[in-house]
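Heads up, one of the protein chains got dropped from this complex, but the rest are sitting where they should.
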Amino acid sequence: MSTRSVFGTWATQAALVIACLVAVFPLAWVLLTSLKNTRDATATASEALSFTPTFENYVDVVSSPGFLHAALISALVTITATLGVMVVATLGGYAFARLRFPGRRTLASVMVIVQVIPSVVLVIPLYRMVSEVGLYDNWVAISFIMTGLSIPFATWLMLAFFRGSPIEIEEAAFIDGASRVQLFRYVLVPMVAPGIATAAIFTAIAVWNAFLIPVVLGQTEAVTLTVHVAQFITFQGIKWGPLCAAAVLILAPIVLFALAMQRPLVKGLTAGSIK
Amino acid sequence: MLVMDSPSANGLKALAKTYQSETGIEIKFVEVPYEQLATKVILAAKSKQATYDLAQVDAGYMPQIVTAKALAPLDDLIAADKDYNYDDFPEGLKAYAKYDGVSYSVPLSTEPYLQWYRTDLYTTLGLTPAKTWDDALANAKALQAAGDIGYGGVYDASGAAYFYLSMLQSSGGRLLDPETNQPLLDAPVAKTVMARYLELAKYGTPGVESATVFDAVNSFSQLNVGQMILASGWWSTVNDTASSKSTGLVATANTPLSTDGPYEPVSSLFGWVAGISSASTHQQAAWDFLSWALSAENAGAFIDAGAPPPARISTTSNPEFLEKLPYLAAAGEATTDGLPLPRIPELSQIIAVISQNISAMVTGQKSLDDGMAAAQDAVLNILVQSGRYNG
Partner (left out) sequence: MTSIAPIEAGDRADSAIAGPPASTVRRWRRLEDALFVVPTWIFMLVVGVVPAGLAVWLSVTDQSLTSGTGDFVGLQNFMLAVFTPRFMGSLLVTLVFVVLGLIVQFVLGYLLAVALHRQLRGFQIARTVLLIPMLLTPVVVGLVWNFMFNPDLGIIGSIVSLFGGSVNFFANANLAIGVIVLIDSWMFTPFVMLMLVAGMTGISDDVRHAASLDGANWWEQTRYIILPMLKPVITVTLIVRCVDIVRLFDTIYTTTKGGPGTATSTVSLISYATTFQYYDFGQGAAMAIALTVVMFPVYFFYIRMTQV
């Protein structure tokens, strides 16, 4: 037989179990710490399990105005950028999949460059540009930039979905005399809806996770959760308990998403690379 | 107001509540991590948008921030405000809030580096606070021999230089020649002091080679760390009953002084200042709050909120305050005797390169000689590039 003779079934399963434990352990540790008061959280790790659970860290974090404000900004930026990306990437993905428009190679190259270039290259000029138009410390600017940076990946995803959908239906609709807008609205969009959803999830997670752009372009108003959480390392010592509680609150939506949507996520991650 | 989560900011926040109930003016505080504070102030200034009115600024970074035109000159506001009574401040402290002879800020806190020690451990072992750095080393040895931690040091790659440079100043050395700005890290005293600084790491906590000032304060509050050098403003943190195990067991003394170099050994002066954004559209209102919060009348309320007060003469000589904050007397002396680090815009860059080299030396990546040579080189480079020194 093939590999089966080399790796016993139990060894394979044990390896996967260990991998899963390694993947989950830091999260479990943070969850545990988030339930400790300051004294227990700063006790040495050998006393890690002897504590009385408390929700005071969560109460502290949620009741601080800074956190709620940051959560609001993060939500605003994430939702608007995701909506923007959904529209732009669907149009662009369709164009790349079906149309021969002038400059497609150029545009594709620019998009790949935007995708791979280190953020430090772009963030300095972006700060200058944003200041120039008076949008420094404004969440709209952060949302717009995150939209732009997320478009390439989402477009490639949509491209893969359009390629995977049958062209015959489009042709039939076209022959039936459907206008272009009608075709797009009533035929194409429903057909690639799962693709749009997948692109939306990836965009939302990427925007939610962004740090460098918001930390440079935000100040007192446009503070996202990622920027806010860095402040738990303070002049008065690191507040590990509240930090862990905040970490749990920031990561929880992602973990829930991952658990609920694992199929489209796996498909999206590998989309396009495998024939 | 942009603040950094610190005892000073807590004091201002407490006072702002009172201010609001008296005047109806609400002051919104935005907390920024320490290493981003100067960055945010400068980025805001360059963006020319009034994102904040007031800012808490590390006095050491003030020259840099002023060079970026981020702070408004305050001399007219100060002169017009009789209630603020600026003459109540010692000249040294006024100079501390100025750059190029212009007041761009007012003192928010006066925090000389002091020697902190654990009274319980010192009593048990029969130790006395160190007068010289040799004493400090001897105390560290005695503490370690007794199973305690001999010295709480700071050795991380971003902030260690503050503590090294403070030790250098208190040992008769200087970072720069006061006349020519020539970097002096190649002087014998700089190396002697660095050797001692690295030596003290052997008496630190297990993680001391990467310890930031936050780690050091945490260790000092939680573990049996016998002594350390620390800014006086940490008093309320170390004595916070909710999180510290060392409450009531801590006392301060002046920095140990040694004569290893040609200059006069002095303690180092640090502290926060508060400034007003040059882009602010409410400069008068911002000043009114500052003047009120930092007035002599409010010093008591400020201290009760856990904040280290600005060292007004009337404050440091007030017996009631001296009882509450035993270190105040030393703070008062430091305003006349203490020396701040060189007040040049390149300071943050210099701190970074020296700290990196200290970190490399303490973790064995560089030898003492290599590290000192590299640090001198880097500092020289920075000063020549900016035109501050043309040797």
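Per-chain numbering from 1; labels A and B assigned in written order.
Here is the rule we use: a contact is a pair of C-beta atoms (placed from the backbone, for glycine too) under 8 Å apart; a residue touches a chain by one contact, two chains touch by 3 or more.
What you are looking at is a predicted structure, and each value in this text was computed from that prediction instead of being measured.
Visitor: Determine which one of A:Val192, A:Ala206 or A:Val223 touches the chain that has been left out.
Guide: That would be A:Ala206, which touches the missing chain.
Visitor: Which residue numbers on chain A touch the omitted chain?
Guide: With respect to the unshown chain, the touching residues of chain A are 1-7, 9, 12-13, 15-17, 19-20, 22-24, 26-27, 29-30, 33, 41-46, 48, 87-89, 91-92, 94-105, 107-122, 124-126, 128-129, 144-145, 147-149, 151-153, 155-156, 159-160, 167, 170-171, 174-175, 180, 202, 205-206, 208-209, 211-212, 216, 226, 229-230, 232-233, 240, 243-244, 247, 250-251, 254-255, 257-259, 262, 265-266, 269-275.
Visitor: Which positions on chain B touch the chain that was left off?
Guide: Here the touching residues of chain B are 35, 38-39, 42-43, 64, 67-68, 155-158, 205-211, 215, 218-219, 222-223, 345-346, 348-349, 352, 356-357, 359-363, 365-366, 385-387.
Just so it is clear, only the chains that are shown with their structure count from here on.
Visitor: Between chain A and chain B, what is the separation of their C-alpha centroids in Å?
Guide: Chain centroid spacing, chain A to chain B, equals 40 Å.
Visitor: Which residues of chain A touch chain B in their complex?
Guide: 38-39, 42, 66, 127, 130-131, 134, 136-137, 215-216, 219-221, 223, 230-231, 233-238
Visitor: Going by the contact rule at the top, pick out the chain B residues touching chain A in the complex.
Guide: Spelled out, the residues of chain B in touch with chain A are 2, 4-7, 28, 30-34, 36, 40, 43-44, 46-49, 51-52, 214, 217-218, 221-222, 237, 242-243.
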